[in-house]
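Let me begin by presenting the structure, written as structure tokens, before commenting on it.
Yeah, one chain of the complex is gone here, protein chain that is, but the others are all in their spots.
Labels for the chains are A, B, C, D and E, by order of writing; each one numbers its residues from 1.
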Amino acid sequence: MKKIECIIKPFKLDDVKNALTEMGVTGMTVSEVRGFGRQKGHTELYRGAEYQIDFIPKVKLELVVNDDLISKIVETVQKEACTGRIGDGKIFVSPVEQSVRIRTGETGEDSL
Amino acid sequence: MKKIECIIKPFKLDDVKNALTEMGVTGMTVSEVRGFGRQKGHTELYRGAEYQIDFIPKVKLELVVNDDLISKIVETVQKEACTGRIGDGKIFVSPVEQSVRIRTGETGEDSL
Amino acid sequence: MKKIECIIKPFKLDDVKNALTEMGVTGMTVSEVRGFGRQKGHTELYRGAEYQIDFIPKVKLELVVNDDLISKIVETVQKEACTGRIGDGKIFVSPVEQSVRIRTGETGEDSL
Amino acid sequence: MKKLIPFITLVALLGLPALGLADDAPITADTVQNNLNFVWTCVAAFLVFLMQAGFAMVEAGFTRAKNACNIMMKNLMDFSVGALAFWAVGFGLMFGASNGYFGHSDFFFSGATGDDAPWNYAFWMFQVVFAATAATIISGAVAERTKFSAYMVYSIFVSALIYPIFGGWAWGSLYHGSGWLEGLGFIDFAGSSVVHSIGGWLALAGAIVVGPRLGKFDKNGKVKPIPGHNIPVASLGVFLLWFGWYGFNPGSTTTGDTSIAMIAVTTTMAAAAGAVAAMLFTWMKYGKSDIGMTLNGALAGLVGITAGCANVSVTSSVIIGLVAGVLVVLSVLFFDKIRVDDPVGAVSVHGVCGAWGTLAAGIFDTAGFSMHTVGVQLIGIAACFAWAFFAGLILFKAIDIVIGMRVSEEEEMAGLDFSEHGASAYP
Amino acid sequence: MKKLIPFITLVALLGLPALGLADDAPITADTVQNNLNFVWTCVAAFLVFLMQAGFAMVEAGFTRAKNACNIMMKNLMDFSVGALAFWAVGFGLMFGASNGYFGHSDFFFSGATGDDAPWNYAFWMFQVVFAATAATIISGAVAERTKFSAYMVYSIFVSALIYPIFGGWAWGSLYHGSGWLEGLGFIDFAGSSVVHSIGGWLALAGAIVVGPRLGKFDKNGKVKPIPGHNIPVASLGVFLLWFGWYGFNPGSTTTGDTSIAMIAVTTTMAAAAGAVAAMLFTWMKYGKSDIGMTLNGALAGLVGITAGCANVSVTSSVIIGLVAGVLVVLSVLFFDKIRVDDPVGAVSVHGVCGAWGTLAAGIFDTAGFSMHTVGVQLIGIAACFAWAFFAGLILFKAIDIVIGMRVSEEEEMAGLDFSEHGASAYP
Partner (left out) sequence: MKKLIPFITLVALLGLPALGLADDAPITADTVQNNLNFVWTCVAAFLVFLMQAGFAMVEAGFTRAKNACNIMMKNLMDFSVGALAFWAVGFGLMFGASNGYFGHSDFFFSGATGDDAPWNYAFWMFQVVFAATAATIISGAVAERTKFSAYMVYSIFVSALIYPIFGGWAWGSLYHGSGWLEGLGFIDFAGSSVVHSIGGWLALAGAIVVGPRLGKFDKNGKVKPIPGHNIPVASLGVFLLWFGWYGFNPGSTTTGDTSIAMIAVTTTMAAAAGAVAAMLFTWMKYGKSDIGMTLNGALAGLVGITAGCANVSVTSSVIIGLVAGVLVVLSVLFFDKIRVDDPVGAVSVHGVCGAWGTLAAGIFDTAGFSMHTVGVQLIGIAACFAWAFFAGLILFKAIDIVIGMRVSEEEEMAGLDFSEHGASAYP
């Protein structure tokens, strides 16, 4: 079981979600984040003074899935979230040792 | 040392937090997330047009704890956060290799 | 490749970010979180009734980096985010198995 | 514009001076004074209308985001449905030819009935915004848990029956009616009782019948505050209400004359004193000045001066405001203690301070203090409570039995915006 | 204050009664009535001005946070730039000495031209806030995707040309002009057509030329709602508009007389009926009452009564409002179906219900129903559509060719706050 963390451009969320559900992913958790990276921020104007916004709004997608699905999911997300323009984001995969479904207490694969 | 990530229903946060503090957990970090899963979203109405809300508000709870506490905590969270209704959420456990308390620089167990 | 998660006081974000960029970190992801810990919350007043705010606003910083940089980064963050007052926060390090840059599909080190 | 419509050419003529032909159309000072009364009464009515926005903002600000749309709907609807109900039934009950207890003419107000149609319109316009105010007051006390359908129904009954009947007792003779209470010499110039206490006691009945919001009181009955989601919006609401009150009190002369200035001054001073008193009182009590209470304090001062605004001195108005500002704080705490959940403090602001204001109008009467006057005021206060609270209990109970007053636990947790309107205030 | 300026010492004298020297300065009732007309007309104009805030709030509330600054700028600017344009050109075209099609005097209005300067100012003041209203209406329909520069340009043309020309046809004779339409006996007391339909049909042309927002319609043309970001703010806007309408309709007498009361009543009832109708209609249609539509319903009722507010009965005003409340819902759905993206429903509220109101003013005329009157109203409605829609199409197309109407995809996604003003509404 592994966790796939994807940081993507907000407006790509729908496409990615749809693509994942089509390939049978049944669950994921999403959160609003702000990113800093190669894609430098922009300057804003406030009452005559300019200032730098370093952090750009991004969306973070977390899914915990069985190992066999990993490559397929990573591939899909990469394909769907890609605009080719700087700031598209990242995908990180990390180990998960245990999973529980709160409602039923099921653990492991069945809990996903 | 492991990290326990719990995705729960927002109104359950207080119960879970209280139960955990009672059993001696001294720290945790919480964030607002939106979840997608078996519990399908709902449709809303805006100026005469209906639309689907896929993502449901959830709360994510993160605690890093010593291995010995894991099972007990997982159990507690599962018990407290459970309503038996779909959408109760998940608990994920993953490895943490190192921990530092910023204030003191302490590391490992003492830092928690 | 590892992930460094730092939970810090919000007003320290700029200092930490600047210190990290100076030492060559090129990317990170930030999110607003609320923390519970030794630093107990405060009581607020609402229309004549007092109530306890348990969770304190914090900022969570996530970076995935090559193993060789870990210690240096942890050290920097610890130094920069430290006020010596309770509630300064934590740093957690955990393993990451794979990383992809969505824009290019690059993986591993090059993707960071 | 005017030229285009025949039936006001007379008017157009009067207007012509403006176009430099004054001499052609001599008119009398009486006519002009009459026109001035229309202008003043209408402008005042418009200001009172804006209080609807004030109530909406206060209530929304003092409650949670998940119910904000519902609150807007309620405030828009109690005016809209209320206006229709008052037009069809309420006005006639309140001001129609009366047996002293209720009127029985002028239903489906057309302006045509009775003499002197034009003034009827001005008078009706001023009365309808008052009726709507009474109905709106309740909204805050039952917020965040009441069924929208139930809300619609009781708004109709309040505007069509409960408010007008008491109103007729105190004010009926302003028009075709005649009420037993005014007969006794009851003083309630702009409606501390007629509008605010009525609304406040109805709110109390409503809050009791519908019960407290989930989580307002823990198992041991301890209060667990449920903070409102937008205090600046609540504050804007208070400013709008204060502004509207300048139509509410001075406008109640329904004549454009020199008395309005003094009424505006007493209104201003009482509001200021109420805010200051609440601010200082909470500061002393909690070591910090409480904004929610201070906002309520300003409103308490306004409600307190409403009955006596035209017959108390400026100094008295300051005293009335100071008392109201302290009273409202104690009252809010009291209702919390007896576990009546009133999210915005409507019962304390309008009910309790309305009663205080009615009493104060007797005590501080510039005509001189007399036990008799005070006695009559007390009768009025008692009658007001008895009528509004018990009529309210019956009404809300009835609604509860027939369609249910309250939404389900799930719906309440999800928020009324979604469960009642399928919407969210801040998507 | 007054003492300080010579040229109103006469006035000061008139004022002296206030200082207890009445007897020294006898004045005539005509003069006082004239003064009253000034006071009433100015107060009404101020209320209409506040509608700018109402429009700004409605539009901001019904759109996304990332465009809120841009919407504020637009609403502030269409009034400011519009006022300058109307001052320089528009007023003269609308009310200057006319050939029946457009005026050709009183440009760069100085108040000096023509007789009787003081009244010119009052009249101009009342007219400029009307002109600004027409321009603002368009803003909502083209929101979230229109270039700010393009917006500036068309605002100038609307206030300086398109609005005044039709306005002159219907209202010119109120001043130095004379229009062919009023010549026929066209009834539009406060501007269902002259202001609202003109704005609405221009909005339609604008929405068509600029095209729908990204993501409003999916590839199959199905509507994908783009919820507004702050419904309570939109509701506040509706309350402010309703309040301002009490200047808009009763104020259109431009004389302080007894007719204003009945106009205030019909205005109130139509707005209430519109809100109730939309609320019930959506409730039946969707099983839940839709707040966005209900808010539009109240505005629809107000627009609907604007033409006939002074020549229909109270009962008729209720009917007019009820019809408008249903009509606006159907109209919003219709324009969605034909894929015209109007974020706030401006076309339906102002265009469609403005036409309905103009027709209704003929149908329900208290002077009695006559095919002729209705015929004239239909001519006016047609002329209004033809003029506003086609002049609009040409104007917007021209702007599109010269500077472009629409921002780039990137800019639209980033939001106009950043791309046009380098700002964010909620940093």
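Heads up, the rule we're going with is that a contact is a pair of C-beta atoms (placed from the backbone, for glycine too) under 8 Å apart; a residue touches a chain by one contact, two chains touch by 3 or more.
Bear in mind the structure is a predicted one, so any value in this text is a computation, not a measurement.
> Specify the shown partners of the omitted chain in the complete complex.
Taken over the complete structure, the missing chain's partners among displayed chains are A, C, D, E.
> Among the options D:Ala205, D:Ala271 or D:Ala360, which residue touches the chain absent from this view?
D:Ala271
> Tell me which of E:Cys69, E:Ile165, E:Ile187 or E:Met405 is the one touching the absent chain.
Going through E:Cys69, E:Ile165, E:Ile187 or E:Met405 one by one, E:Cys69 is the residue touching the chain not shown.
> Among D:Met284, D:Ile338, D:Ala367 or D:Ile401, which one touches the chain that has been omitted from the display?
D:Ala367
> What subunit A residues would touch the chain not displayed?
Output for subunit A: 44-51.
> Give me the subunit D residues in contact with the hidden chain, please.
These residues of subunit D touch the chain that is not shown: 28-34, 36-40, 43, 47, 115-116, 119, 122, 171, 173-174, 182, 186-190, 227-232, 235-236, 238-240, 242-243, 246-247, 250, 252-262, 264-265, 268-269, 271-273, 275-276, 279, 286, 288-292, 294-295, 298, 310-311, 313-315, 318, 366-367.
> For subunit E, which residues touch the unseen chain?
1-8, 11-12, 14-15, 17-20, 22-23, 25-29, 31-32, 34-36, 38-39, 41-43, 45-46, 49-50, 52-53, 56-57, 60, 68-69, 71-73, 75-77, 79-81, 83-84, 87, 108-111, 117-119, 121-122, 124-125, 128, 148, 230, 233, 420-427
The working rule: only the chains that are shown with their structure count from here on.
> What are the mutual neighbours of subunit C and subunit E in this structure?
A, B, D
> Pick from B-E, C-D or B-D: which interface has over half of its contact pairs in common with A-E?
B-D
> Where the centres are mean C-alpha positions, what is the separation of subunit C from subunit D, in Å?
52
> Calculate how many whole Å lie between the centre of subunit A and the centre of subunit B, each centre taken as the average of the chain's C-alpha atoms.
Between these chains, centre-to-centre, one finds 18 Å.
> List, in ascending order, every residue of subunit A touching at least 2 other chains.
Residue numbers touching two or more other chains: 31, 94-95.
> If I count partner chains per residue in subunit E, which residues reach a count of at least 2?
Touching at least two other chains: 227-228, 286, 288, 290, 292.
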